[in-house]
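Only one protein chain is missing from this complex, and each of the others stays in its spot.
Coming up: subunit A.
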Amino acid sequence: MHDAGKVIPGIIIFVVFVTLPFWWNVGKAVPKVEVELPKEYTSCVEDKSFMIREHMKLLDNWRNEVVRNGYGVYVNSKGQTFHMKFQEGCMKCHSSKERFCDRCHNFVAVKPYCWNCHISPEEKKGWATKKSNVETFSKQPASHH
């Protein structure tokens, strides 16, 4: 190979530079997201790891089944049945949007538009006709499209 003395160190320097963020953080603790889980219930509709990874797909599936296909009941992997409801289902147990949904969504910087229409438990307590809430709503994205 021509110029092996330059090319090989060059490649090594390049690889080290590109993977620098990984070397930099080796051994450091991953920041932890603490969400508040319901105290009176120990299990969700599916197991915890599934819910963490797949809840968005599950909810997407639910809304299509209810609104588009006319089904109302979900059968989970253990054979238990649940009504596919969001405001009156999920949020009955997870009684705080801010301390459950938002904690993680804010951390990963996602802004799902569920709450533009669905009423969160927090909003149930202080309704939109209050001036402060009107301002909060206007800060949401004007459209989800």
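The definition used in the following text is that a residue touches a chain if its C-beta (ideal position, glycine included) is under 8 Å from a C-beta of that chain, and two chains touch if they have at least 3 such contacts; residues count from 1.
Please note the rule applied: contacts and distances are computed from a predicted model.
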Item to check | Listed names "4Fe-4S ferredoxin", "ATP phosphoribosyltransferase", "Hydrogenase maturation protease" or "Transcriptional regulator, PadR family", matching UniProt entry of the absent chain | outcome: "4Fe-4S ferredoxin"
Item to check | Positions on subunit A where the hidden chain makes contact | outcome: 49-50, 58, 61, 63, 65-75, 77, 81, 83-84, 87-88, 113, 116-119, 124, 127-129, 133-134, 137-138, 142-145
